[in-house]
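Handing you a structure now.
Note that one protein chain is taken out, while the other chains of the complex remain in position.
Letters are used for the chains, namely A, B, C, D, E, F and G, taken in the order the chains are written, and counting of residues starts over at 1 for each.
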Amino acid sequence: MAVVFERPKSLIDVPTHYCPGCTHGIVHRILCEVIDEMGIEGDTIGVCPVGCSVMAYDYFNCDMIEAAHGRAPAVATGVKRTNPDKFVFTYQGDGDLAAIGTAETVHVATRGENIVVIFINNTIYGMTGGQMAPTTLPGQVTQTTPFGRSPELAGYPVKVCEMLSTLTGTAYAERVAVDSVPHIKAAKKAIRKAFENQKAGKGFSIVEVLSTCPTNWGLAPLDAIKRLQDEMIPYYPLGVYKDVEEGVFPKTEGGNE
Amino acid sequence: MAVVFERPKSLIDVPTHYCPGCTHGIVHRILCEVIDEMGIEGDTIGVCPVGCSVMAYDYFNCDMIEAAHGRAPAVATGVKRTNPDKFVFTYQGDGDLAAIGTAETVHVATRGENIVVIFINNTIYGMTGGQMAPTTLPGQVTQTTPFGRSPELAGYPVKVCEMLSTLTGTAYAERVAVDSVPHIKAAKKAIRKAFENQKAGKGFSIVEVLSTCPTNWGLAPLDAIKRLQDEMIPYYPLGVYKDVEEGVFPKTEGGNE
Amino acid sequence: MERNLMKGNEALAEAAIRAGCKCFFGYPITPQTELAAYMAKRMHKAGGVFLQAESEIAAINMVLGAASTGVRAMTSSSSPGISLKSEGVSYIAGSDLPAVIINVERGGPGLGGIQPSQADYWQATKALGHGDFQLLVYAPASVQEMVDYVVKAFDRADKYRMPAMILADGLLGQMMEPVTFPEINPNAYDKSGWAANGHKMQREHHIINSLYLKPDELENSILDRYKRYEIIKETETEAELYLTEDCDILVCAFGATARVAKSAVNDARAQGIKAGLFRPKTLWPFPVKEINEAAKNAKKLLSVEMSMGQMIEDIKLAINCSKPVEFYGRTGGVIPTPAEVLGEIKRMGGAL
Amino acid sequence: MERNLMKGNEALAEAAIRAGCKCFFGYPITPQTELAAYMAKRMHKAGGVFLQAESEIAAINMVLGAASTGVRAMTSSSSPGISLKSEGVSYIAGSDLPAVIINVERGGPGLGGIQPSQADYWQATKALGHGDFQLLVYAPASVQEMVDYVVKAFDRADKYRMPAMILADGLLGQMMEPVTFPEINPNAYDKSGWAANGHKMQREHHIINSLYLKPDELENSILDRYKRYEIIKETETEAELYLTEDCDILVCAFGATARVAKSAVNDARAQGIKAGLFRPKTLWPFPVKEINEAAKNAKKLLSVEMSMGQMIEDIKLAINCSKPVEFYGRTGGVIPTPAEVLGEIKRMGGAL
Amino acid sequence: MATTEILLAGFGGQGILFAGKILAYCGLMDNKELSWLPSYGPEMRGGTCNCSVTISDDPIGSPLVVTPHLLIAMNQPSFDKFVSCVRPGGKVFFDSTMIEPATDRTDIELYGIPSQQMADDNNLKGGSNIILLGKLLKETNICSLETMQKAIEKVVPPKKAALIPNNFKAIELGMNA
Amino acid sequence: MATTEILLAGFGGQGILFAGKILAYCGLMDNKELSWLPSYGPEMRGGTCNCSVTISDDPIGSPLVVTPHLLIAMNQPSFDKFVSCVRPGGKVFFDSTMIEPATDRTDIELYGIPSQQMADDNNLKGGSNIILLGKLLKETNICSLETMQKAIEKVVPPKKAALIPNNFKAIELGMNA
Amino acid sequence: MEKMTVITERCKGCGLCTAACPKKIVVLQKEKRNKKGYFYAECTDQSACISCAMCATMCPDCAIVIQK
Partner (left out) sequence: MEKMTVITERCKGCGLCTAACPKKIVVLQKEKRNKKGYFYAECTDQSACISCAMCATMCPDCAIVIQK
């Protein structure tokens, strides 16, 4: 018999610290499958966020850098600018990317920084125990919106793909989900495309992954998947928000010396 | 003879520190005309940025607070939340609002904070002597893009109205210019509308004002006006980007207690 | 009065509300999350504002905005988040605004860890931001003191128009102890002379500002502030002196570490060693008079800290380097044990 | 060697490029803008990277990223911007990364002013961020030393895997003086053992990180770092001693202020007063041996600073409070004059 | 009893902190001095977690329990790590379903009960911690059953008041085990 | 001459720093020690601006000129503010188009020339500063005309080299004024 | 050899695999716990397994290996 499915090589063979049913693990795996398939582990440098995936450096077998909360895009910029031949990605949660790191996120995109951002949208702060995230849905109960997120008091969610798509430097923005096998396959395809974009120097690529946090949602893992499907996908529609085939830097433009 | 045009009352009668032909002065005046016309000087609290308009507190006769660079929206939030019956505005340059302050800008908008932001887009850092701003046009020469802004090296400009319009909390976003009398009148109308929105509790309003910086552009004042018309307006089209008549907080929505 | 069992973080929040804090702006971070969670539940009911900011930087600047209008405002965080607030704290000091800032310290540098630490002592007492300025720094050592010093911090911040900090640590924030809430009638300070809350066409406009482009004006504003600091140094120091009257070895420790040190002092006394404890409750101003009183008969001092040794410098300066000061510390989230401290006391005692 | 007339800020930039700095990330702020402007013009031609970041925070974290891959990286700012970098600096220290940070100080607190100041001394030497850590801090006093110490800062940062700071001020940054660029052959340090620059399937993956969730591991990482700090304290202190051999009054000053103090010392000597000058060139580590040597015959010390008095504590600690240390300072952007300092010297001399 | 120091340890999610809280409230009910101090790793679930509780007649110094009089251990790593710290004469309560009690100490008393199994069998989901508490109550004089029941009523959040009887039952099971 | 301390002061935009730079380069050309230090307010245009230049045979202490030997004043506030600081025996050069030279000092020499007017008349836009420099050159022994011409060639940026003759002309006008 | 193998010590008993299996042959058994205390997943009928790897694709912990 032949093995048809097993752990990708670039995903280090250790147990993770993630909660049972947390979809961080699925995203880790498909990201590593892409790295394996493209054969780029030795040329990839990953940047972890502060959030539940802070210790992703113990899981990804490529070189890894742990960034300060929200600053992964800046760290990645420092890496990519000085190592333009390397593949650089960040892996960030929604608090990291869309709250404290908003400026870094917007600017890495508008610069058309030739990196890949994997953005885990689970509508909550996982690591710190379940506070409101910028992506928390209206009405959602969290530790800091104990009566449900009220837009009047706590504002509206940020729709990251929609927002970043207005920026010229964004080459590719797609929102995917990991709630089902077909969606996981689509998610992997999106990640692959983002890395291929980087290879082709097309500019900034982001893949937003709708994920679960069963623990802080207070739901059993399968119920969490159901919430993702029933509540998150309608609010955060899946799909390609931007895809600039020719890349964001047409040869003619720019005032380079 | 009757006076048909003079300095608005809420604009303190002192010479400003602005350079000859700098349009900051025009925006100050029309803002004060709106304050006078609405009769709200005594109930208005303004927040100055760090930038050429840092000393606007010496010009506006309402109560004023000087914020740290980029943080005026956060300061204004602190003011408005604790003084919901007051009119609160910020007055910010493009470095302040769209570079260092990006996170504060995006979040004050997505929260639908019921304030007015006056955003001076002059495609450059005035106060510090003419460095690249997030809004600097491709090809534009500045102190830090001495060979012209190259999008490959320095990224693309951020289009603020376009970006903020993707956020649910933004009630009103309009881009105006102060290069001609009709445009100045339209700009004043927009500022008035933003303040009326605040009165009606409609949510976040921003008026982006295309302005000049003759000094750091290295142009005579009238040539600066011409550049605004010929180069800026085509890149940053004027107009209303968002206008949510009914306000961003419909009575039915939200999980308030 | 009712004894409540509460976490330190929750006690901080409840005390702040009772002290008339009208708004809390914060951003989640371990080990102080319970504080914001408590505020989220209670603040609106108490007629105040709770807002989770997009970042620590936004939070401190929201505090600046609210405080500018004369309202009692607070933020809290833990070590990395406090670093991010440093520019804003400097602005608050430079704008002569009252505000309360909580630091529930964790191990650093960098992301560090989430266990208790006191390694932000220097940051709090010397340089929470650029420029010449100070904050009032209170170091509670029990959940009850968390309550008492939050109340005092709000009062003194208003009184002196300056930021005040509660420098706690993860141990104090996370632990539960019985606590009682005294009747609090917050002092009302008249802020109408400076608050920017709308002049109603009835007074000159008020400006809240830290910019002075003329160097001599900036210097004068600083000198004025330092005059207030001198008064504070005279009048606001607080310390606990425990068994110091006859002590040979004076153990110096603050906050959670002082509890460990006290156990060790008791153990030492039980073994016949004359140890005493000096516990500063204000870290700035440092209780200079008090430590000199406590040390008057001591032969040696021992600074015990959850850091690599920071307060030790203030101790030496306070006693004018007149006696040997040794150091025992654990850092990175390791909590020293009474036995370790006792070991040090004995080592020093043996050398007497 | 050719004498060039250059602003201090430009000299810093040129020296960095010659020292093998491969990337500069910064955000504009007065009074250091010329540094970035110079980099914008020259860095690309020198095969390096110049990028204007969206903020000081982004800039310091870009530095962290580049440094993680083993590349010489630098950022610069002035006081408020340095506060914003404090979290990032703490991360760089906690991740054992080399990097060079320039602070061309201006008056604070808050927005303050744009004139020269030295009021970030404590921030630089004690607490540029949370947690236990230090940076190397160099205090040049001329445009030539701006050059020399940038070169050294890059070298020592690499050697000890830690951040190094040039603590300058607006006066040094803005002034022009003749400067020569010595032949610089940057030492090459082998970074292949830790740099995260792609493992090419030929080694274990490298992790750059400051998180240690187990307190004892975090503590050990800190203890290791402090062992290096001890070596640095032994070997890296630098100071200038001027007319100290027989001096009664030892004036202590660093950076631009030391130039003023030196003029005053010369004037005092001309009037028959035995004054001398101690000028620390490294602020951390503070030159303890050197100041004791300089002060050995002095009766009194005078710390002259462009601040409300910060270095004075290090002086007292360094000489174990063995002699009186007085203070003369101007702050907020006011530059003390030689005449003022001479006045102080005379006042103290009269009391001898 | 002047001072009793108790350490509870196990995986996150096993209710270590909750059980500790009940003990703390026992102290409060009995008008004693007390402290409760949690300590946990980065994992939200499944990581290590422990909790120090001190109950005393005197003011409490360090709230961190390093050498407990009483230890409740709910998984193997916790047992292995902490059994050596227990004071001579101290008592260790552990879940024998999960733990192999390998120790050469003879100066302490070990009380292993299959608490996880008992909880499963009695349909007391997540009740293993309380069962062990029941055992501790029985084997020590930390407080009365009545006090502990009052403490439970305090600690269970009002919304989950329906679970109080289950907790009482678990205590009972533990006392009888 | 051991040390000459020079202060130049006026509005921003009048070329104060540029003139100071020329003086500094004169020192460099003549192989002296020198320092140049600008100081300006917040305004990009129209604010106050001044510049300290020290040229010396010895290393320079404080680069900030407080008591200048030579003062160039280009507007009234600068004249009023700094004339009292000039050392006894010192010289003051000022634009008499802009400045009313009210002072009761008799221990200094005042050289007022209508430099702004002269610049306007001679079509030397913004040349008032250089005209004053020419006057200073004539009335002091700071350096030779040749040195100053070399300095001007150094200071004018290559792209604006076409303006060098204008500057030479301004020097000449000043020397002859 | 089995087509679907659960690496029991890696399984956290989340059950995502059980819902993904088109043949409904993956279950969380309720008897055996692994060392971490989780009831781990199990294939109830190896012969019915079609090696589609749907369960493995859903598993966040790479706890399932599929052979064909």
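By our rule, a contact is a pair of C-beta atoms (placed from the backbone, for glycine too) under 8 Å apart; a residue touches a chain by one contact, two chains touch by 3 or more.
Because the structure is predicted, anything quoted here is derived from the model rather than measured.
> Based on the whole assembly, the unshown chain contacts which displayed chains?
B, F
> In the complete assembly, which of B:Val160, B:Ile184 or B:Met232 touches the absent chain?
B:Ile184
> For the full complex, which residue in B:Gly129, B:Pro146, B:Gly201 or B:Pro221 touches the chain that was left out?
Of these options, the touching residue for the absent chain is B:Pro221.
> Can you list, in ascending order, the chain F residues touching the missing chain?
Residue positions of chain F that touch the missing chain: 11, 14, 46, 75-76, 98, 116.
> On chain B, where is the contact patch with the chain that was removed from view?
Given the touch definition above, chain B has residues 1-7, 11, 15-16, 18-26, 29, 180-181, 184-185, 214, 220-222, 225 touching the missing chain.
Here is the rule we use: only the chains that are shown with their structure count from here on.
> Quick check: how many Å separate the C-alpha centres of chain B and chain D?
Distance between chain centres, rounded to whole Å: 38 Å.
> Can you compute the centre-to-centre distance for chain E and chain F, using the mean CA position of each chain? Integer Å is fine.
84
> Measure off the straight-line distance from the CA centroid of chain C to the CA centroid of chain E, and report it in whole Å.
That gives a centre separation of 34 Å.
> Show the residues in chain B shared as contacts by 2 or more other chains, in ascending order.
54-55, 66, 68, 99-100, 102-103, 106-107, 127, 129, 134, 145, 153-154, 257 - these are the residues of chain B that touch more than one other chain.
> By the touch rule stated above, which residues of chain F touch at least two different other chains?
41-42
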